[in-house]
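One structure below.
Of the protein chains in this complex, all but one are displayed in their positions.
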Amino acid sequence: MSPSALAAHVPSTDVGASMYELMADLFPLCRSITGAGLRDTLDRIGTIVPLELTEVPTGTPAFDWTVPKEWNVRDAWVANDRGEKVIDFRTSNLRVVNYSSPVRRRLSLDELRPHLHTLPDHPTWVPYRTSYYAETWGFCLSQHELDRLPDGEYEVVIDATLEAGSLTYGECVLPGSSAEEILVSSHVCHPSLANDNLSGVVVAAHLAGVLAETERRYTYRFLFAPGTIGAIVWLSRNEHLLDRVRAGLVLACVGDAGPVVYKRSRRGDTEVDRAAAHVLRGRGLGDEIVDFSPYGNDERQFCSPGFDLPVGAITRSGHDRSERHHTSADDLASIDPAALADTLGVCLDVLAVLEDNATLVSRNPKGEPQLGRHGLYRSFGGRADQERLESALLWVMNLADGEHTTLDVAEQADLPFPIVAEAAAALERADLVRAEARSGSTRGDGR
Amino acid sequence: MSPSALAAHVPSTDVGASMYELMADLFPLCRSITGAGLRDTLDRIGTIVPLELTEVPTGTPAFDWTVPKEWNVRDAWVANDRGEKVIDFRTSNLRVVNYSSPVRRRLSLDELRPHLHTLPDHPTWVPYRTSYYAETWGFCLSQHELDRLPDGEYEVVIDATLEAGSLTYGECVLPGSSAEEILVSSHVCHPSLANDNLSGVVVAAHLAGVLAETERRYTYRFLFAPGTIGAIVWLSRNEHLLDRVRAGLVLACVGDAGPVVYKRSRRGDTEVDRAAAHVLRGRGLGDEIVDFSPYGNDERQFCSPGFDLPVGAITRSGHDRSERHHTSADDLASIDPAALADTLGVCLDVLAVLEDNATLVSRNPKGEPQLGRHGLYRSFGGRADQERLESALLWVMNLADGEHTTLDVAEQADLPFPIVAEAAAALERADLVRAEARSGSTRGDGR
Partner (left out) sequence: MSPSALAAHVPSTDVGASMYELMADLFPLCRSITGAGLRDTLDRIGTIVPLELTEVPTGTPAFDWTVPKEWNVRDAWVANDRGEKVIDFRTSNLRVVNYSSPVRRRLSLDELRPHLHTLPDHPTWVPYRTSYYAETWGFCLSQHELDRLPDGEYEVVIDATLEAGSLTYGECVLPGSSAEEILVSSHVCHPSLANDNLSGVVVAAHLAGVLAETERRYTYRFLFAPGTIGAIVWLSRNEHLLDRVRAGLVLACVGDAGPVVYKRSRRGDTEVDRAAAHVLRGRGLGDEIVDFSPYGNDERQFCSPGFDLPVGAITRSGHDRSERHHTSADDLASIDPAALADTLGVCLDVLAVLEDNATLVSRNPKGEPQLGRHGLYRSFGGRADQERLESALLWVMNLADGEHTTLDVAEQADLPFPIVAEAAAALERADLVRAEARSGSTRGDGR
């Protein structure tokens, strides 16, 4: 077994720039959990990687939920008595409360006020609001804008439809030599918000692009679906697949310059949890590893107790991000293309561990082998990592008892996984070790 | 299942004062491991809570022990040659060595000296001494008193009986809806010593009083018995009951202003150990949790290897207490009524956890429930603990896999137990979760 090419794949700054461009393309679309903006976004992603779309009709039950009506909005505004639009959907799709029911009325400012949403603590920002499951309507504006609205009568128009239709999600499946699957999921329902979550969407799309070009042990499934309801609908239609899910990553809020944060799966010690922890610790960059909690993104659904899938989540998002969350301040200017590339690199490194991790079985378990006889004595001479590779040879031989994996060796020897994988491959070529693909189980521990 | 009322029960300062009064009542009685003073004490406790007394005859075997003769003392003194009592039992029952055999003699000071006990390091204090299992006699006095005794002849009188009789213990059993028992035990053999252990006795009695007025899941058994021999005799007569003991607390030295100290059961991770640790950590008051050791009070017997009961111990006792231990300085003045009330509150909080702890089983394990459909979306609005209750809803739903209890959720979510219990009750009312009373086993771990 030769080490996967994934580990050697280091995303360039060009890749960061091209992910940023895709974000800029997608930014203006008015996405929601259903509707045309969502479909347009999936179509655009489909130009990067092959995407199969699924439409699930309004009213379809999914566990405790039901697919809602489809929402589409053509235009929306609030105009003053001089016909001037004081709040205009065309300036930003955050202006209208997502899933607002259609309305066309004249109201006094006092009547209008309960429908207007601001952020008094950030008086120049516009909030992002939704009302998926309670029919209402509303507009969002900055506190400064609200303060400047004079009394008087206003024309309110939301030219939207909320009707039977369907919810759309997209999947890109890249078959590997095993039917076991690695799931990568990114919610795609937010309108003009950048980090949350066009960043996750574009990293997932580019990750799919790299994997499509690489020999794969596992089958990869990329899911682009609206948050919560989309994941729940997908789960309800794919329960038969779940036993194949060996690992997964939810990607969201990965475009800022903060440290990478890996959130463990609910089980906490699955293979992807250990792989991500190994990769992040090895970077030595102050990345964080946190326990599962039932907050966050679609890991909440994948890790609900009835599924308990081995799915972790990658975010970045330093502390200053949380207040920008779900506001107009989560804009393209707050995105760092280098962070997008760095996140992509972390994902590739984690997947490289999963691809190459194997149970190691020595063919020479009694005493050390005489490395010289096998052409392995000082066989890495001249390489900068010679010493670590020689150390890895000894560690692999010592731990190759059929109960340790490549990752176990890397952790116990405190060596980078790719070094250990290379040493194991050299020993396998010398017929001193056998690397056994590990039978997958979504219920297995991380070893 | 509605949360127990125990958690909401916060002992008032009045309750502290009334426990202190009971201590003052009981203080002058000359208790021992047998005899009239012990019976009088149990009778007085019986005016607070119903107490069933058991008399175990002298000579009854109990494992490695035998019930000793019954000791009663009417009067005792040492008088000088002018007939003046220089040591007088009537001034304090600590003056005579507990279990002294009767004596009526005249001796020189030098002959008397081996029978006189002092504390040279604390020359104004009188020690507390016993000689239960070796027949002898003696008097206790302060070093200053001893130093002032002139040579000469002294009359020594101990008007006591040491004869076949019985050992007495009292039990208060409060039946619950389950036959499983929670044992609360407090040694009641010490004469005029306050913290050790009238404090434990009055807290136990008042705890029984509160529980008698509260709906109970468990059956509660309060044991007031002489230390060591009393517990051993009780155990020897109640082995058939021990399988029912789900948890227990030994209360002693709980009337001083020091931090609460919880001493784990021998097993260390039983439910009561985890409940006490959760309650004390949540207080944030610097309380201590220590491992089991074979020193202390009757937890030594309950946690001997042949029983290994899930019984912990609560004491307070700051560092300055240990030197007052078993001396006349352990007097009523060293007791803080607020500490008595605080200890009672801790006991109630621990028992509330035991009462309400249940295995949680989701009825909606696949994906999150749509809380709005169940009237649970922002259903705690306006409460100061709204955010924690909403968090608890998510945590309960995520961990309700039949392998986590309410206490597990509280620990993992880092939330107070009562908050989690309330959220679980709300989810149970919405039919989203089932709370299963956990089958008890004295051998089970703490989960």
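We call the chains A and B, going by the order they appear; numbering starts again at 1 in every chain.
Note that in this section a residue touches a chain if its C-beta (ideal position, glycine included) is under 8 Å from a C-beta of that chain, and two chains touch if they have at least 3 such contacts.
Just so it is clear, the structure is predicted and the values come from calculations on it, not from any experiment.
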Out of A:73, A:400 or A:435, which is the one that touches the chain we can't see? A:400
Among A:16, A:68, A:369 or A:418, contact with the omitted chain is made only by A:369
Contact with the hidden chain, among B:143, B:228 or B:379, goes to B:228
Could I get the residues of chain A that touch the absent chain, sorted low to high? 362, 364-370, 372-373, 391, 394-395, 397-401, 413
Absent chain, residues of chain B that touch it: 62-65, 133-134, 228, 231-232, 235-236, 266, 293-295, 300-301, 303-308
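Everything below uses one rule, namely that only the chains that are shown with their structure count from here on.
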Between chain A and chain B, centroid-to-centroid distance (C-alpha), Å: 55
